[in-house]
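All protein chains of the complex are present and in place, except for one that has been dropped.
Showing subunit A:
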Amino acid sequence: MTKLVEWLGLAGLFAGVWAYLFISTPAGSSSDFARHFVLFLPFYVLLAFAVISVSIIAWRVYTFNDCKEAAKELKQEIADAKTDLRKKGFKFD
């Protein structure tokens, strides 16, 4: 089963549950709020997912390891390499 098929399956499942919920909330002014809530449920779920996703990405950007020492080390090693290679007869141009 490909990921696409997996997601379509899950989407179908949610659609079924949502349709059932929608049908089973009775029409009438006393349960207007419930109906509205169920109607907009997918939207709320997507909104929550978007907010959580952005937060996760922002956190990961903030805590992205910055390898300053690695860059410094590399600079030094490039100099060492050039010195050693020259000694061994390498011609840099």
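Throughout what follows, a residue touches a chain if its C-beta (ideal position, glycine included) is under 8 Å from a C-beta of that chain, and two chains touch if they have at least 3 such contacts; residues count from 1.
Simple rule for what comes next: contacts and distances are computed from a predicted model.
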| item | value |
| --- | --- |
| Protein name as given in UniProt for the chain not displayed, "Ferritin", "Dolichol-phosphate mannosyltransferase subunit 1", "DNA repair protein RAD51 homolog 3" or "Cytochrome c oxidase subunit 2" | "Dolichol-phosphate mannosyltransferase subunit 1" |
| Where the unshown chain meets subunit A, residue by residue | 2-4, 53, 56-57, 60-61, 64-68, 70-71, 74, 77-78, 81-82, 84-85, 88-92 |
